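Dropping the structure in here first, questions after.
With one protein chain held back, the other chains of the complex are shown just where they sit.
In order of appearance the chains are A, B and C, and numbering begins at 1 in each one.
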Amino acid sequence: MMSTTAVTDLKRQGFRQWLSLVYFTLKNAYFGWTFFLPSFVLIMAQMFTAAAIYYLMGRLVDPGAASDVASYHMGYGTYIVTGVMFNLILSTTLSAYHQAWLSGYWATQFDTYLQHPGGVTAYLAGSVLFDYLISLISTVIYVIVGIGLFGITIDVPNLPVVLVILVLGIFSLTGLGLLGASTFSLLNAKQQGQNPVDWLVGFGVALLAGVYFPPAVLPNWLQHVGRWLPQTHAIRAARLALNGQSGLTAHGMRDDLLYLVVFGAVTLPIGMLAFAAGLRRAQRQGTLTRWS
Amino acid sequence: MAVNAATPDPERFAVEVYGVRKRFISREGLPLGWGFGDAHWIISSLIKYRQERQWKNAVDGVDLTVRRGELLGLLGPNGAGKTTFLRCLATLLRLDEGSAFVNGYDVVRQPDEVKLSMNLIGSGQWSAFDWGLTVRQNLHFFGTLYGIAKAERNRRIDETLEWLGLTGRAKDKPPTLSAGERQKMLLAKAFMVRTPVFFLDEPTVGLDPDGAHQVREFITRELIGSGTSGILTTHRMDEAEDLCARVAIMDHGRVVAIGTPLELKKTVGERSILEIRARRVPRDALQTLRTLPGIRTAVVAPAGEEGLEESVRLHCEDLNGTAGRVADSLASAGIAVSSIETTQPTLEDVFIALTNKRIAQ
Amino acid sequence: MSIDQTAIRPLTGRQQQAAVWVFIKRDLSLLTRFKVSYLTSLMGTVQQLVIYAMIARFGLSLSVAHGLTGGYVDFVLTGLALNTLLTAALTGPYLGLIESFWSNRIEILLASPLRLPGFVIGLSVGKLVDAVIQVAVILLGGWLFFDFVWPDGGNALVFLAVLIPALAAVIGLGLAAAGMVYLLDARGGQDPVQFAVQTISSLVAGVYFPIQVLPAAVQWLCYLVPQTYAIDGMRRALFGAHALAPPPLISHLPGSPLLIDVLVLLAYAAAALPLGWLVFRNGMERARADGRLSRWL
Partner (left out) sequence: MNVVETENLTKIYRGNQPDDGRSWGDALVDLAKRAWRRPEEKAVVDGVSVDVRAGELFGIVGSNGAGKTTFLKLLSCLVYPDHGQAVVNGYDLVRQRSAVRRSVVIAKAGGWMSCLWQLSGRENLLFRARMCGLSGKEAARRADYVLERLELEHQAGGHSWSWSAGELQRFSLGLCFIARTPLVMLDEPTSHLDPHVARLIREFIREDLSREGGQTVMMSTHYLEEADQLCDRVAIFFKGRVLACDSPSVLRARYAADSIPELWVSGYRASLGEQIRKSLGLAEWIEHFEDVASGRARLRPKWGGHPEPDRLRSALEAQCVTVLEVRDVEPTLDDVYFRLCREKVT
């Protein structure tokens, strides 16, 4: 016979249990990802196809014409390939928060987690963390293949500098990522890959931040617009640091990093506020969990 | 299988089914309903299916006919193969064995004619409507697929919407409709094209009593009333009794009984149900009752309100002496019984008697 | 009101055609209903256009394309435009099928009198219409902002002689890809046929750069896909006979390279279209047999 008394007041659940929820989410995400493993392989293959297109196109460039590229001490093909790589790492931040919310909603994961006071945040934290892990793995594969095929050269002693730049880049974009996630409920961005902030910023970055071509080719006013994007600074700095062009203390580098810090410090509170507002709105409307 | 099975008789029968079988590979352990993996085929086709291939008979030798102007009720537990059977008839599944005719056309050899002759209204199929288009535009879309000319289409849409009381919602989009209105929209789509045969798969599921009543009324008046024929599956016994002249009960892919509700009740036996009324019959007492000799099964309808009595229906093999044994058993368990009497079987009793094997397993 | 019991007439060809039109109408009305979403999705095309045009401005030395008046812009925008169209033809049947699979429309469509060809045309035609709009954006944007010059020497008839067999060949491959949805359970957005053709065509068919740029070891791959001949033939039809160096193998053959392109495309189409249809029909039949046609088993 079962115990017949219902629990009238549940035990207070603390931070340790929150952490165990995050761990659970990671474990579940890993289980789900094993279903995606073949698709991950294909996505990697497609990524290299794209990189190869740009790399081969670089062979058409007159070495003399691309003086801006030459200042990085790399060929145009390698210039694009590194740009695409850094953009890939940075753009994870823009999409991960929204993506986590999306999967919590569509795969109806939030339902169970709502039982716990910190459940939703634990779920989001776990999912985002897993996204970063996958992004890290992709990057490592990309670099290894890149060294062999696309002429990427790495100055090993300068590697910590590259990492610092990327971490700062991720930090500076976190606010925008949270803002993007909040559009899930604030702007009804419930479709896969439909995050207006990501879309807008991604569009700007592709054209203005020096991923595919140096911003110097652009008209002057567009170059000014491009300088507002943190990616412009992060990608430039990371490129310079990657093959040992510039250390942390170099003059240009310092300005870039300072911009990243300032941008992050300004947007992070905005993003957090928007995120909280989004969560609140979703709960008020009852759209945090999918009903039908 | 009858010798003349291969020659259909469309004058008398709307649907004829002879010895139809359909088996599937069961794919346990694979998420069928999900969009996992861009290239899920690598795992699934190379490793998993090979390992876990097991055949399962979903439809296992079904013979039945639906007369012209008749609505046949098809009852059965979840997973008995009702929907699979209807999909076979709708040419959405290929038969493994046997032959089936809809409106006199062979399901295997004349699929185009069959598709023009019938309409499948599945539960939850309203999600097939375009959510960006209005109800009217959606109906126009399907009307065109059935080759109805524009003027005729307009006339029929107006007519059908009015019958179903949807005229006011013609310009609205499906997401704004209520569950009842969505179901009606499906009926409108089916009725607009006016095929002589209908397959209705749980048409009133999820509808409130009012909406269910309206849908039932529409089915009797406009579909059956106009001389169309068809098959209706449902989990509601009263619905099958009200709408259908004959009822077939399916279990494990087979038709275990077919006939008018009256005939079916006779097969169970006029006096084989023993109804006990008591304040409360605990679960262990019920378990004891089930093991008594001469008793097939016992089902309980738990009562809610204080003072209301629970009713336990016992399906008996024969009544001689059973009542006494039951009374003894209850008395020894200390249960105060207010009455024990034999009652007429209901359709639900028939259903439980015929499909009970699964629970016993 | 009575219903005629037995007089069932199969749909006439005209009625089947009307069914295809109603699919186009539906796609267009969905497109105008969700204007903003459509415009945002079109921005992806704009982004591509700008990236390649800016790279072109960057000083590419296109020695193999000396006949092109505008240099690399002409080269890449024509390639991009045609590739967009051909990719839509390749992925159209596949995407249409899985879309109707996941949205549960497939049952209601296949239980309607619409026959299988009408079904697959209806599902994929919207993607082609969409691609035509994208091509217009690429060409118009290129002309307005990036000095893309529509060649006046182009012969429209010759161009069509290339385009039509090319589309037929690619649609054949697309049908085979759609068949894989059920033959290999490739319902998740990518299948082997599509993946292989797309990878080869984007890398080695001469869309973004001449084939000669490639390492010799992988150049032979380009002969496998119809896109190579289509893109070469189209550039040849538009920019005149001496515009470009043809793919290496073709330049060794006697006769006009344009003629060879057209002939190869015709042969390709004659083989791929029936074969693709066979694979597609086979896939659908397999699904009917083992009950995987729709999401809810």
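One rule holds in what follows: contacts are C-beta pairs under 8 Å (C-beta built on N, C-alpha and C of every residue); 3 or more make two chains touch, one makes a residue touch a chain.
Computed from a predicted structure; not experimentally measured.
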| item | value |
| --- | --- |
| Touch partners, limited to displayed chains, of the chain removed from view | A, B, C |
| Residue of B:Lys56, B:His235 or B:Arg254 touching the missing chain in the full complex | B:His235 |
| Full-complex contact with the absent chain, from C:Ser37, C:Asn155 or C:Gln212 | C:Ser37 |
| Touch list for chain C against the chain that is not drawn | 34-37, 39-40 |
| Residues from chain B at the interface with the omitted partner, ascending | 28-34, 76-80, 131-132, 175-176, 178-180, 202, 205-213, 220-221, 224-225, 235, 237-238, 241-245, 260-262, 283, 299-308, 348, 351-352, 355, 358-359 |
| On chain A, residues whose C-beta touches the chain left out of the figure | 1-2, 4-11, 13, 21, 24, 27-29, 31-32, 107-109, 111-117, 119, 183, 187-191, 194, 196, 283-291 |
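To be clear about the criterion, only the chains that are shown with their structure count from here on.
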| item | value |
| --- | --- |
| Gap in Å, rounded to a whole number, between the CA centres of chain B and chain A | 50 |
| Chain A and chain C: spacing of chain centres that average the CA atoms, whole Å | 32 |
| Chain B residues counted as touching two or more neighbouring chains | 36-41 |
| Per-residue multi-chain contacts in chain A, two or more chains | 39, 42 |
| Interfacial residue positions of chain A with respect to chain C in the complex | 39, 42, 45-46, 49, 52-53, 56-57, 59-62, 65-66, 76, 199, 203, 206-207, 212-213, 217-218 |
| Partner chain A, residues of chain C touching it in the complex | 40, 43, 47, 50-51, 54-55, 57-62, 72, 188-190, 195, 199, 202-203, 208-209, 213-214 |
| Complex contacts: residues of chain C adjacent to chain B | 1-6, 8-12, 15, 18-19, 21-22, 26, 29-30, 33-34, 102-105, 107-115, 180, 184-192, 285, 288-297 |
